[in-house]
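For this view, one protein chain was removed and the others were kept in their places.
Up next, subunit A:
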Amino acid sequence: MADVTLRKVVKRYDEVEAVRGIDLDIADHEFVVLVGPSGCGKSTTLRMIAGLEDISDGDIMIGGDVVNDVPPKDRDIAMVFQNYALYPHMTVAENMSFGLRLKRYPKAEIKSRVDEAARMLDIVELVDRKPKQLSGGQRQRVAMGRAIVRNPKVFLFDEPLSNLDAKLRVQMRIEIKKVHQKVRTTTVYVTHDQVEAMTLADRVVVMNHGRIEQIGTPNELYHKPATKFVASFIGSPAMNFIPCRLEDLAGKLHVRLTDRIAFPLPPARAARYQGIPRADKLLLGLRPEHITEAKPHPEPGVEAFETVLDVTEPMGMETLIYFTLEGAQVCGRVNPNAGAQDGAPLRLAVDLNNMHLLNEVTGVVL
């Protein structure tokens, strides 16, 4: 068990800078998820922690020791690969014990560790099989078992679930969470699936173009995104961005969306946005759940307006509605009984207590 620290870590491949200076402190026992779009440098970062890639610049510390030049086998880490990478000629038990056998652990100790891991992962009856006799989900469990028996300082996962079908992925996600609750090993987990990131992580690191965009707990990222990239990456369906301006109307600060629609800001928000120049081009960020059908007695800060819907998507528990404001497609979530219909007008309410205001040019959340 150990903490992991990255200091200004850079990775250059000839011309390309895959990772451009990453600072990250991962506490002991913490489960940190690196998330971001394809090619943003998640795997590269993970592989540098593992020691599979040299670092071009900066320092990586595991348990307080700089490990820049320490080979992978001496870093005391375990890694689970996207394609499992099981040794095809060994049985499940041999796969799991390979690392321990190389280190010449006593036979009894190896057996007890393998048994324990197999029990934890519910693969006891599979230990004598070869990998080719296992299903994808079972192979993934064996790959995790191989990491667990080593009892390393750090677990590294590189998109371990992306080869599984949707249902199995949900199941294995829970499995991984359970394992982490039991063994409490510091974990760095790479995924491009924001749901996986939100559900698994103690803290999520959102990466983009080789840089860290934001670090925070799942809730922080969801409710207080720092940039438009994070705001749009986290959450499904994604946050809506509607072009807008600030305007003073009758002594109160308003946010103007269209010629027809301008909402007065709740007092807390008005105070926060007071200093923004009125001419600035802004974006109003609203999550779909904050655009609902209008209610007879709205709470303070909830403003109603009327619009014509383009498309509706009944999901059972709720209905997703899509309409257009100032050229931007907007998604809302209404009650299935609210009477939303394709092409029909509907009176909607926006909850401005949960709004975000972004600079349209820089994408920074104000």
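Keep in mind that, in the parts below, contacts are C-beta pairs under 8 Å (C-beta built on N, C-alpha and C of every residue); 3 or more make two chains touch, one makes a residue touch a chain; residues count from 1.
Keep in mind that, in the parts below, contacts and distances are computed from a predicted model.
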(message) Since a chain is absent, check the UniProt entry for it and pick the matching name: "ABC transporter permease", "4-vinyl reductase 4VR domain-containing protein", "Acyl-CoA dehydrogenase/oxidase C-terminal domain-containing protein" or "2-oxoglutarate ferredoxin oxidoreductase subunit beta".
(response) "ABC transporter permease"
(message) I'm checking contacts with the chain that's been left out. Which of A:Lys11, A:Arg113 or A:Arg150 qualifies?
(response) A:Arg150
(message) For the chain not shown, which residue from A:Lys8, A:Lys73, A:Lys107 or A:Lys281 touches it across the whole complex?
(response) A:Lys73
(request) Pick out the residues on subunit A that sit against the missing chain. (result) 50-52, 71-73, 77-79, 81-89, 98-99, 102-103, 130-134, 136, 139, 146, 150, 163
